[in-house]
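Here's a structure for you.
Omission of a single protein chain aside, the complex is shown with its protein chains in their original locations.
Right, chain A next:
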Amino acid sequence: MIKLNNVSKTLDGSTILEHVDFQVQPGTITGIVGRNGAGKTTLLRMISGIIHPDKGAITVDGKSVFREPNVKQNVVFVPDSTDALKAYSVKEIVKFYKVVYPSFDENYYYQLLDKFNFKKTGKIKQMSKGQKALFSLILAFSTNAQYILLDEPTDGLDVIIKKDILQFIAEEVAKQDVSVIISSHRLDELEKMADHIVVLKDGTVESEVEMEALKQQYKKVQVAYNEPFPNDIQDHLDVLSQAGRVGVVLIKEDDAESEAVLRQYNPILFEELPLTLEDVFVAKLGGDLYVS
């Protein structure tokens, strides 16, 4: 288990992270979401032992990554840039990783290269940006490490490779007993795969949610009226959007009172829509988390 206890970090006098606490359970996907500059990358760099927290403790399976760096044989950090790999060839990097990570599975590595039609020769720098991103994930998952930290793994990639990457991560987590921490500012990407979401805002953990529980707590309803959209609904419920006489409202699953408010104006349409994570955050957390 990765455990962050009261972690704080200040850079050049600005507080980047303050009193951050959360845990990552084995075999889960944890999404760290927040706007650019919220401290997501700093947090991952601290978990990887790259930078020290000013306060607090970070442990992996009960051991400090700073005092016992050996524990990082089970922690692989995949930064948003693949520049560190560009000097290596596809074969050279395997030799290196086999020495660094004793559990590295070479056969599995080559199977994955086949699966995604990678050449087994040549320099990594010759790959496209999307291929490099996918390749660094293949490397990371081939280590058989228990914890994989991904910093904005789909940032700046086209939709096709993005889909491949997200699907690959989900498949790997399903196959292996691995925990993945993904930082992203894209709620829509995380909600499809994350079990647990940590929301960072202004350097603090704004909220922590379990996806399953969250989706069972709320429902999204589209309503339309013959008369103008009632002000009463605007004032008392979480209206996600409204255009003319039609509105989309977020209500709690078992909130009979709110549903009664919607129905008392005799809607000509009352339809439940698929709920997204973004809907909940927009309604409950001020609506400024999502940055496309």
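What we mean here is this: a contact is a pair of C-beta atoms (placed from the backbone, for glycine too) under 8 Å apart; a residue touches a chain by one contact, two chains touch by 3 or more; residues count from 1.
Quick note on the criterion: contacts and distances are computed from a predicted model.
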**Study point:** Chain not displayed: protein name in its UniProt record ("Pyridoxal 5'-phosphate synthase subunit PdxT", "Beta sliding clamp", "ABC-2 type transport system permease protein" or "Na+/H+ antiporter subunit D")
**Key:** "ABC-2 type transport system permease protein"
Practice item. Would you indicate which residue among A:36, A:70 or A:117 is in contact with the undisplayed chain? Key: A:70
Exercise for review: Check the options A:100, A:174 or A:268 and report the residue that touches the missing chain.
Suggested key: A:100
Study note, to complete from the structure: Had the left-out chain been drawn, it would touch chain A at residues 9, 11-12, 42, 45, 48-52, 69-73, 75-77, 79, 81, 83-85, 87-88, 92, 95-96, 99-101
